[in-house]
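Excluded from the complex is one protein chain; the other protein chains are retained at their positions.
A and B are the chain letters, set down in written order, and residue numbers restart from 1 in every chain.
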Amino acid sequence: MWRDAALVAGKDLRIELRSRVALNQVAPFAVLVLVLFAFALDPDRDVLVRAAAGLFWVAVLLSSLLAVQRSAALEANDGVADSQRLSSLDPAGIFLGKAAAVALQLAVLEVLLGVGVVVLYDVHLKGVLTLVATAVAATVGLAAAGTLYGVLAAGLRVRETLLPLLLLPVVAPVLIAATRASEAALTGLSLDVTPGDWLRLLAVFAVIYLAFGVVAYGALMEDS
Amino acid sequence: MNTRNTGRRGTGTAVTMTLGIAALASLAATYAVGLSLPRTYEQGDYSKLIAIHPGIAWASYVAFGVTALASALWLWPRTRSLAWDLLAGASAEVGVLFTALTLITGSIWGRPTWGAWWVWDARLTLSALELMLLLGYLALRRVPADSEVRARRSALAALLAVLVVPVNHYAVQWWRTLHQGGSLSLTPKDALDGKFIFAMVLGFLAMTLVYAWLTVHRFRVAQLEEDLVDDDLDAALEARRREAVTA
Partner (left out) sequence: MTYVWAGYGITLAVLAAYAGWVVHRGRSLK
């Protein structure tokens, strides 16, 4: 399973390196979202700084939609799905590989957005360890859930409009947890609910979706 | 004429007739009792909503649970049957109704206490998320596909939605405690008076019966729709066969 995962992850990432869709389209989109938020909210007041964590994660969420759509589309074209089914690749491995590729792309996007938030919103980074841990946990969960819903909606002509409707409500808790943990790290305030609690929630989410994917991806592949 | 279930014109049977009468009667009673509840000091007339809002919310949870359970039963090979998938879909549709009503009645009930239509109360926010999950599930079901494919896709989507519920619960709960010290209780303190509890329980009963009646009928309609698809398919195959023979 792990070898197949590495194979598939490598394939997806190589396609990305050659086509540079994430680099040329998703990354600018992500930064654009940050800029649009600045237009929508008044940058002269503290609003942007206070909202920065939330805006960052919303931008990540929206970008993840694009990344996941792209990942699902790779299989939807040219009968790739059929050849995958016929190949002896372990479906669980395919799931993990695709999820890993998406996670890696999201990680790069998050670094870019992090720079964007520091530069555009004048955010001073604190509690970097917590921020990184939050990002890792959230990203794994997002990638797993996204890959799952990606294959669920794969091959459907309505995939573009259906996937956001399916995925966004499901990842709402990731948004809540990641934002609150990031905020706590940036402001250094300690409250009843600690960043540790939020991190644990993110971890639970990630584990649930990873486990479900490993178990169910094969069945979902059959139907697309 | 399709005589599935009954020889009658519609989807009714003796059982659903009884269920329907019980549902209607208890609903009428709930309305009568609820609307005649006294005003309270804290919420004035709004406490009358205790007769319907908790019952509606409860029914929405039941709907969600039935969809999840039916999906699991379909997925389990030993109990697999298209009926479970159709039930899951029917319950989800009725669930959308009750969830939306939960949000509407909850929003109205909260207005005197909150001074606004919506303040992101933990429980209502969770209901809003649940509504989104159900709508996504129903959208997925509407994508044209072979019944088995649709059933598997929907069942897995339903399970995913259910798995996220506890995570949602904690996320929203913790999120709101940061701002309000616990989710707002919609039950006014002096409503522990027996009249109010009675109204609430009556509401639970009525809404559960209404949910059951609506879901059974929706389920039967779904079965009829499946039969129609099968009939169309058989007719098309028959037509093709006849062409082949005469050719």
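Just so it is clear, contacts are C-beta pairs under 8 Å (C-beta built on N, C-alpha and C of every residue); 3 or more make two chains touch, one makes a residue touch a chain.
Note that the structure is predicted; figures quoted are calculated from it, not measured.
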item: Residue among B:91, B:105, B:154 or B:168 touching the omitted chain; value: B:105
item: Selected residue (touches chain absent from view) among B:25, B:116, B:197 or B:228; value: B:228
item: Touching residues (missing chain, whole complex) on subunit B; value: 1-3, 8-12, 27, 31, 34-35, 44-46, 48-49, 52-53, 56, 94, 97, 100-101, 104-105, 108-109, 111, 210, 213-214, 217-218, 220-221, 224-225, 228
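Note that only the chains that are shown with their structure count from here on.
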item: Subunit A contact footprint on subunit B (complex, rising order); value: 129, 132-133, 135-136, 139-140, 143, 145, 149, 152-153, 156-157, 159-161, 163-164, 167-168, 170-172, 174-175, 177-178
item: Touch list for subunit A against partner subunit B, complex; value: 145, 148-149, 152-153, 156, 158, 162, 165-166, 168-170, 172-173, 176-177, 180, 191-193, 197-198, 201, 204-205, 208-209, 212, 216, 219-220, 222-223
